[in-house]
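Handing you a structure now.
Here the complex is missing one protein chain, while the rest keep their positions.
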Amino acid sequence: MEANLLEVKHLQTHFKTEDGVVPSVNGVSFSVAKGETLAIVGESGCGKSVTSLSIMGLVAPPGEVVGGEIWLEGQNLLALSKKELRKLRGNKLSMIFQEPMTSLNPVFTIGNQLGEVFRQHRQMDKKEARAHSVEMLEHVGIPNAEKIVDSFPHQLSGGMRQRVMIAMALACNPALLIADEPTTALDVTIQAQILELLKKLNKEFQTGVILITHDLGVVAEMADRVVVMYAGEVVEQADVFSLFAEPKHPYTKGLLGSLPKLDENREELDSIPGSVPNPLDMPDGCAFHPRCPAATEECKQNKPQLQEVALNHLARCFYA
Amino acid sequence: MSLPLESQTAQAGSVGQAVKKPGQLRRLARMLLKSKTGTIGLLIVIVVVFMAVFASAIAPHDPAKTQAAQRLKPPMWMEGGSPANPLGTDNLGRDVLSRIIYGSQVSLMVGVCAVAVAGAIGVVLGLVSGYFGGIVDNLIMRTVDSFLAIPNILFMLVILTVLGPSLTTLILVLGFTNWVKYARIIRGEVLSVKERDFVRAARTVGASDGRIIFTHILPNVISSFIVVSTLSVATTIIAEASLSFLGLGIQPPTVSWGGMLSDGRQYLATSWWVATFPGVAITITVLGIMFLGDWLRDILDPRMKARAK
Partner (left out) sequence: MDQTKEPLLVVKGLKKHFPFKKGMFSKETGYVRAVDGVDFTVYRGETLGIVGESGCGKSTTGQMILQLLEPTEGEIWFEGKNLSTLGKAEVRTLRQHLQMIFQDPYSSLNPRMRVEEIVAEPLRVHGTHKGSELKEKVVELLRLVGLDAHHMSRHPHEFSGGQRQRIGIARALALNPSLIVCDEPVSALDVSIQSQVLNLLKKLQKELKLTYIFIAHGLPAVKHISDRIAVMYLGKIVELAERDELFANPRHPYTEALLSAVPIPDPTQRKERIVLQGDLPNPANPPSGCHFHTRCPYVQDVCRQTAPTLTEGAAGHFVSCHFPLAQSQEGVMG
């Protein structure tokens, strides 16, 4: 079997706040194979975004990666110097964000910002960089790229900006692309365009993709494998088909049951009672037990481990 | 130009929102003690206020009492100084320390009252301008513009010369020249608060304009007023000192720091303490208020608050 592109082992990222230490990511492990799309799902505060920032080496104080290993193509990212990491970012390792407007600098043209990537990582001169920029813009489906390359971010629509961000992220043909809620800020019909584009590019470049989202529809559409996170931990991990067909963890089951679906009419949706626990005041035992319909005494006292409950299907539950 | 990736790390800060707060006062105290400059600022302000309030009890001498025999005595630690006049005496033999203690009354009075006058005018006009918009807004804002177009000091000089200097005119003049600042700041804040959904919600339940302005908008814009006005007290104290220095401020026999500076100016070469100590008093007081104001801004400005969480 081929070695994995990315291997994350027992990652721990903590935020030291005035009121105490928040373990945003608490011992998370997963891997991404070449050309694979791994989705990380969870609700706000579950640690999915912090996980991705940890991989990128972009966790800002008061946050800090306090433990674990992140191996990208045989290199431990956590052992690299800041300079080496910067060389990697935008080159081997890329990221696109939810809000493309804030990720683009408003005072530079698209060509300027996209060309910067080529100039920095590929040592191209200005003319070459521009030519490559136009080519890249065409690649992500931007019409009359020759013109767009000279426009400023505010002159483009949200969908176009996200395309530009994708072009920038893919400019140096990265081995791993992290997409953090890439379509959440977009309209449905534009989301469909961007998802199609990501699929096409994933196939074409054989890029490994980590897709971070709260939208289970997007997961079902895009992912090969899925990691479900709750309160800073992985609670379930499986290939996309098993996860949707046979979710093992009560949280995953609850999430799937709470979705209104287009192809059915239900009077009442299932719902998970309560809300996500306060990270400074985590419940004892299983973090999900206060909201779990099947919780027992054991769940209140002991912490379940992530274990294989079916072939390549992991769940963190005593009763899975 | 750096890759825009860096700008996004702020996202990671959104951890743990539902954290319970201890008592409001205790939290304030804890935040204050964390900031060294804030603590120093508060201490200075407390000392100055204490001086002003209990001036008659703590001042060793009557500030107006002249003693020809004691003219221009140096501070006590210099040759010829005596513990009776710790900071020396001025050209008329008056005790410098006592005069500084009494002078704090004027400085604080002018600073606080002028800001209160300016604030009252500015806040009301800013609220009206921002909330109602349209012609009212245009009218008020053009007035603001014309005020800004006149050099402040010129305006003050003219008015003070015409009306004759006194404590009341000084306060009114400083108030009337400074309200524009508040009007602009409050208007800007109102424009953004007005668009928040809770204002819409108040309108859908049928709340009147007055109710919306006073119960919904005002409490949400007042913190920026507090911050700016604290800093303004400091600048107003300097303005008062400048005017008194020019002879247009507080008139004798009332003591003011600016007046003391003005008096001591001629003796600077021979008796430096006459002008230096009031100058130091002004500087320390202004710095103290500024420190306090900076700290207030840090805790009251929601954008900064988010970071402090």
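Which chain is which? They are A and B, in the order written, and residues in each are numbered from 1.
Rule of thumb we're sticking to: a contact is a pair of C-beta atoms (placed from the backbone, for glycine too) under 8 Å apart; a residue touches a chain by one contact, two chains touch by 3 or more.
Keep in mind the model is a prediction, meaning the values are calculated, not measured.
Screening A:L11, A:V218 or A:L314 against the full complex identifies A:V218 as the residue touching the chain left out.
The chain not shown here touches chain A at positions 43-44, 157, 159-160, 187-193, 195-196, 214-221, 223, 240-241, 244-245, 254-263, 265-273, 275-276. Residue-level contact of chain B with the missing chain is found at 17-18, 20-21, 196-198, 200-208, 211, 215-216, 219-220.
The criterion applied here is as follows: only the chains that are shown with their structure count from here on.
Mean C-alpha positions place chain A and chain B at a centre distance of 49 Å.
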